[in-house]
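Shown below is the structure under consideration.
For this depiction, one protein chain was excluded, whereas all remaining protein chains were kept in their positions.
Chains here go by letter, A and B, matching the order in which they are written, and residues are numbered from 1 within each.
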Amino acid sequence: MANPRDYFYTKDHEWIHVKGKVCRIGITDYAQNELGDVVFVELPEQDTIVEEGEGFAVVESVKAVSDVYAPLSGKVVGINEALEDSPELVNESPFDEGWIVELEITDESQLKDLMTADEYDAFLEEV
Amino acid sequence: MRYIPTTSEERQHMLDFLGVDSVEELFDAVPDRIRTEKPLPLPDALAEAQLMRHMKELSESNVSCEHLVSFLGAGSYDHLIPAVVNHITSRGEFLTAYTPYQAEISQGVLQVIFEFQTLIAELTGMDAANASMYDGATSLAEACLMACNVARRSKVLLPETLHPEWVDVVKLYMENQDISVQMIPWNRETGTMDVAALHEDAAGDAACLVIPYPNFFGVIEDVAKLSRWIHDAGGLLVTAADPVSLGLLEAPGAFGADIVVGEGQPFGNTMNFGGPGFGFFACSGSKLIRRMPGRIVGETVDTEGRRGYVLTLQTREQHIRREKATSNICSNQALNALAGAVHLSVIGPQGLKDVAYQCLQKTAYLKSQLRDIGIQAAFSGPTFREFVVQADANWDEVNKRLLDHGFLGGLPLGERFPELQHCVLLSVTEARTKDEIDRFVHALGGLC
Partner (left out) sequence: MQTKKPVPLIFELSSPGRRGYRYPELDVPETPMEELLPKEHLRREVPKLPEVSEIEVVRHYTGLSRLNHGVDVGFYPLGSCTMKYNPKVNEDIARLPGFSLLHPYQPEETVQGALKLMYKLQSYLTEIAGLSATTLQPAAGAHGELTGLMLMRAYHRERGEDTQRKEMLVPDSAHGTNPASAMMVNYKVREVPSDARGGVDVEALRGMVGPQTAGIMLTNPNTLGLFDENICEVAKIIHDAGGLLYYDGANANAIMGYVRPGDMGFDIVHFNLHKTFSTPHGGGGPGSGPIAVSQRLQDYLPGPLVSKRDGEYVWEYPTKSIGRVRSFFGNFGVLVRAYAYIRSHGPQGLMDVSDTAVLHANYLMRKLQDDFDLPYDRHCMHEFVLSGKRQKNQGVRTLDIAKRLLDYGVHSPTVYFPLIVEEALMVEPTETETLATLDAFVEAMKQIAIEAAEEPETVRQAPYNTPVRRLDDALAARKPVLRWTPRS
């Protein structure tokens, strides 16, 4: 599955889709493939304030656990409740229906630390 | 030797294949200076018949409850066990299996555990249970840790009416995680937690309140009131329940318990000098279930759509989450849990009710017979299978004399509870007959 060109990425294999002040965040196709069948996603509470680098969600497969780290600082303004009943969306549609959290970011300058799709593609080549 | 089938020809064959002269060479990584030079100072090997003779000698130098009539309880109980239990637990397929890592050839143990989880959930009135824990005390300690984890608080309220050894275990576990333990005093009149001491803000930032059910003195606490109180304070209710009592007493789930633990020995397990029995652990709500310690079995299907069972929710566990696991436990007491499950299955709901009812009635009978000879119950609260009596006697001495009459007397409480200097904790199970109780009362009458 190709990495969407208009998203940003991190080395932890998360994607960020910026829509104004709100950023939608999920894990990439590469990440879901590595994890295998996702069986549970632990979501943060609405309105939680998170700092960049802080673990704020957990994605679990049958035999692995992966923390999702906040790629940016901000406030949780949306969580994907569909994952509570259908965690497999992370596998089936990682870049769309399998999104995890929406953050209202506080520091837009952090965006420049993220990778573009081209940079992420190159990063995956090395992994 | 005894259980090594390898013949000397076979040994030689393997050594030749490996190209070494002796097994010694395979140990070449062990530095010489730490090699054991002398044989281990252990007694020489015994053949099976010699071993059996020796072990019989050892066992017969004990006086067991095969011959003694026991009125001793305090956490380990002489209950009747249906004969079928031992036959099932002796089957090699159960006995000699390990944790069911390969589900396809472990459906026996897995289904047993699934049924066991159901039995415990039914008994306690909770949503789910795990595959069992080491014992009741450690199960309670794990429950307190889990409560702290879920409530994000670090204080536990423990009543002094809890089994003193369980108090010790919980305190030690909490101390090592820097969690504080606040002891709740008890009322000398009723033998229950001092509800007056539980004013509104006493709970403070407690993660949980533990209710022993019934408590160490055999008395039934005011569970409904305590449940409201801890929940109003934002803490969890952890109930340490005696599983036999649940044949008669309200299920902890019905009065709002969040976690229920206990010692399962009375079902299917002989006393074994204190172990092994099994601890059980149940809770309600998906948030708590996902934080349970220990093994959990779940239902699923195979590639052909047949129902089957697997270990599940494994990401909670040490082998995946390592230092972030919910607990370090990686075993359960599967065989003892199997014994419990067989016992509960064969007695059924009516048998469960019968055994609980008989414990209650026989305890009440002993209590009234003792009252008639002037030995009074120490507390006014309602009791189930155990009760405390007081008499102006040296109970250690009395117990020695009782032994001469073939009785195992109760547990003197003075050492652990200074205010109960002349008190003893007696227990009566369904295994005691009227005749045994009458003779016990008669013997006591002559000693107190």
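The rule we apply is simple: contacts are C-beta pairs under 8 Å (C-beta built on N, C-alpha and C of every residue); 3 or more make two chains touch, one makes a residue touch a chain.
All of these numbers come straight from a predicted model, not from anything done at the bench.
Participant: Decide which residue listed in B:182, B:272 or B:380 touches the omitted chain of the complex.
Facilitator: Hidden-chain contact among the options goes to B:272.
Participant: Taking the full complex into account, what residues of chain A touch the chain not shown?
Facilitator: So the residues of chain A touching the missing chain come out as 36-37, 39-40, 60-63, 87-88.
As a working rule, only the chains that are shown with their structure count from here on.
Participant: Could you work out how far the Cα centre of chain A sits from that of chain B, in whole Å?
Facilitator: 44
Participant: How about chain A: which of its residues touch chain B in the complex?
Facilitator: Residues of chain A touching chain B: 39-40, 60-65.
Participant: Which residues of chain B touch chain A once you look at their complex with the stated criterion?
Facilitator: Residues 290, 314-315, 320-321, 324.
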